[in-house]
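Note sheet for the following structure.
Of the protein chains in this complex, all but one are displayed in their positions.
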Amino acid sequence: MARHVYHATLRWSDMDAYQHINNVQYLRLLEEARVDMMFTLGQREGAKTLSEGVVIARHEIDYVRPMVWRPEPVRIETWVSKIGAARFTLGYEILDETVYARASSVLVPYSLDEQRPRRLNEDERRYLEGFLES
Amino acid sequence: MARHVYHATLRWSDMDAYQHINNVQYLRLLEEARVDMMFTLGQREGAKTLSEGVVIARHEIDYVRPMVWRPEPVRIETWVSKIGAARFTLGYEILDETVYARASSVLVPYSLDEQRPRRLNEDERRYLEGFLES
Amino acid sequence: MARHVYHATLRWSDMDAYQHINNVQYLRLLEEARVDMMFTLGQREGAKTLSEGVVIARHEIDYVRPMVWRPEPVRIETWVSKIGAARFTLGYEILDETVYARASSVLVPYSLDEQRPRRLNEDERRYLEGFLES
Partner (left out) sequence: MARHVYHATLRWSDMDAYQHINNVQYLRLLEEARVDMMFTLGQREGAKTLSEGVVIARHEIDYVRPMVWRPEPVRIETWVSKIGAARFTLGYEILDETVYARASSVLVPYSLDEQRPRRLNEDERRYLEGFLES
């Protein structure tokens, strides 16, 4: 029941003309955390199929505090807030000593062969339950 | 009471390794529509101050259908769904014959001089009311 | 013997923290011009295979003048400066009344089936010769 932790490197170009990390780039950083959780770690821990096709159905993000570029990475904590038959929800926080943003995403496993959404399999469910927080 | 219409050019690089327009890039396209509504049109119609500092407080987006790259632009309709004292909410649809995504953003006018949120002024309110849909 | 002309839309986010169009984004704009020349126009004019795999071997770019974001598109002129057996060179200028950058790219046709570089075919050569400038 632990959160997944990813240290995301900011790029200088993530800043926009206002000299803050651009709001859209926050979602880019969340993508990196999600890729680490779904692909890199998921593959190692027996839920390989999560890396073969998961579609984003929805994002929500609340910007708490502006973020400025710095060479040190920022911490992204990710957890699972809901597991359904054919979808699941991730929660995220971008933070260091302070929280920069809170977000959530609804994800749908997708069969590339059949080109349509599919149900979660047992391995995936077990893997996701390890991050479940309610 | 008309929606703001912007025709957004897709870039080939908006596609990701799955050969669809990447989900984060949808928000990049919405940014372009918003910039057109706030900066370009806003300046012309007497609400100049909207281009001098508006902060994003929240985004929500529902992905309805995958979008593939094509040379023709995609249509983005934007409207105002709520006007408060010191914040307002935009609604959006990305579409052509079909809807690809629906989204909304909460925006907060920001004083660059005082480095803090500020109330909407009368010109801004009048401008935004022209796009109000409830 | 005409140059290919593409009108590239700048995105607000192409600016970096210095409030100029970021130098890397110039190459993103050139990619759009090249995609239009190779994919969109190439397909229409019988050189379809150019859109099925061309690899970049080299880029050179000289920055002549800083570019700031504006809603109006910028003009990109592209021509062919050299045609070899298995590679060709494009020249580009980004401009309106003034030139912002001059660039060139070496491109190599690539066989996706055989996963290796291949020679230009007759249709491709004929298509490229229409843009040849020496």
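Note that the chains take the letters A, B and C in the order they are written out, and that residue 1 is the start of every chain.
Everything that follows uses one rule, which is that a contact is a pair of C-beta atoms (placed from the backbone, for glycine too) under 8 Å apart; a residue touches a chain by one contact, two chains touch by 3 or more.
Keep in mind that what you see is a predicted model, and the values were worked out from it rather than measured.
Chemist: Among C:Val24, C:Ala86 or C:Val99, choose the residue that contacts the chain missing from this document, as touch is defined above.
Modeler: C:Val24
Chemist: Can you list where chain A touches the absent chain?
Modeler: Where chain A meets the chain not shown: residues 9, 11-13, 28, 31-32, 35-36, 39-40, 71.
Chemist: Tell me which stretches of chain B touch the chain missing from the display.
Modeler: 12-13, 15-17, 19, 22, 24, 69
Chemist: Using the touch rule from the top, list residues of chain C that touch the missing partner.
Modeler: Answer for chain C: residues 18, 23-24, 27-28, 31, 53, 55-63, 66 touch the chain left out.
As a working rule, only the chains that are shown with their structure count from here on.
Chemist: Could you work out how far the Cα centre of chain A sits from that of chain C, in whole Å?
Modeler: Those two chain centres are 35 Å apart.
Chemist: Using the touch definition from the top, which residues of chain B touch two or more other chains?
Modeler: In chain B, residues 28, 31 touch at least two other chains, as defined above.
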